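What you see is the complex with one protein chain gone and the rest in place.
What follows is subunit A.
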Amino acid sequence: MDDYQTCPKCKTTKYRNPAMVLMVNACGHALCESCVELLFAKGSGACPECKCPLRRNNFRVQLFEDPAVDKEVDIRKRILKEFNKRQEDFPTLREYNDYLEEVETIIFNLVFDIDPTNTNKMIDNYKKENKDITQKNRNRQSQEEMELEELLEAEKAQQCEKANLYVNAELEEKKQKHKAREKLIDELMFSDADAKSIVASHVQATSALAKEQPKAAAQPSSGVVKSSKFSSGIQIGLRGQHTNSFLPIPKQEDLPLYRYTAPVFDYDGPPPPPIEKLGKLNYFANIRAANITERAGGYTEAMSCCRALQEALGGLFYSPQLTHKTAVLATNPSTQDTDDMETT
């Protein structure tokens, strides 16, 4: 998206000249750096598009793709430096909202060049009336800014220190190694002892040193203390908020517990013997025995026997009742239709 930005005067794009930087001026039009220089080298001071008078220092580097946005951002910054009242300065929410609306109207007018004379008058009026409040707010803001800056600096300092320590530790290590090596060479050259034993003792010495190093490295880091609190007393970070265990969900004590009730079947006939008793009552003598494959699947003779008995005995007490389709007597065909509609 950046590659297509074109300077309206010389028509170079970023694609052709990647180093090109667009500058935007007070009336919201963009010009590349070289064109700006060209324009002011000639001494003229007019915007090529809208011909309004310009000054060299009014050009800022464009931050946004759309120069109109840049213009608005600039105006907004300028205005908000003056109009910096906050919600606490107003007795009701309504008045605060009215104030904000006023500010927005001013900005809008300035951006789109609507009624500049009136708008400027409004600004001047406001400035006069609210000079002291504005000043106070400015000071307050600067105080907060300073605090934030301090914190940021402290963080940075910490990081630098850590980095420094690390670098120092490395240097130390190197030096030590170097020394040890030199020592080894000296001993080999000048002492009378056996070469192998000298090397062995050196190896031991270096390994002992290596163990000491981590301990030494651990100590300096404890010198850097992380501040856990802001200067006003509020704790940094999310400490203390989520470390508590969750409260248990309140149990509903009042509901009755579930109790299993066995289903009751109405057979409409004499009750068949229950499935567990079928074997004892010698029913299985009269039914085909289950073969091995059937039994492996879980089928037993009791099941089919029980089912047959249930179906046989069920419904024996049934007596025919009037169906829900009430009987229609055949007399007159025409009335039959209406009767049919009602009964079925």
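As a working rule, a contact is a pair of C-beta atoms (placed from the backbone, for glycine too) under 8 Å apart; a residue touches a chain by one contact, two chains touch by 3 or more; residues count from 1.
Heads up, the rule we're going with is that contacts and distances are computed from a predicted model.
Student: So one subunit is absent here. Using its UniProt record, which name fits best from "Cyclin-H", "beta-aspartyl-peptidase", "Trans-2,3-enoyl-CoA reductase" or "GPI-anchor transamidase component GPAA1"?
Tutor: "Cyclin-H"
Student: Looking at the full complex, which residue from A:31, A:54 or A:305 touches the chain that isn't shown here?
Tutor: Counting the whole complex, the residue in contact with the absent chain is A:305.
Student: To test your reading of the contact rule: which positions on subunit A touch the chain that is missing from view?
Tutor: 265-270, 281-283, 285-287, 305, 307-325, 327-330, 333-334, 336-337, 339-340
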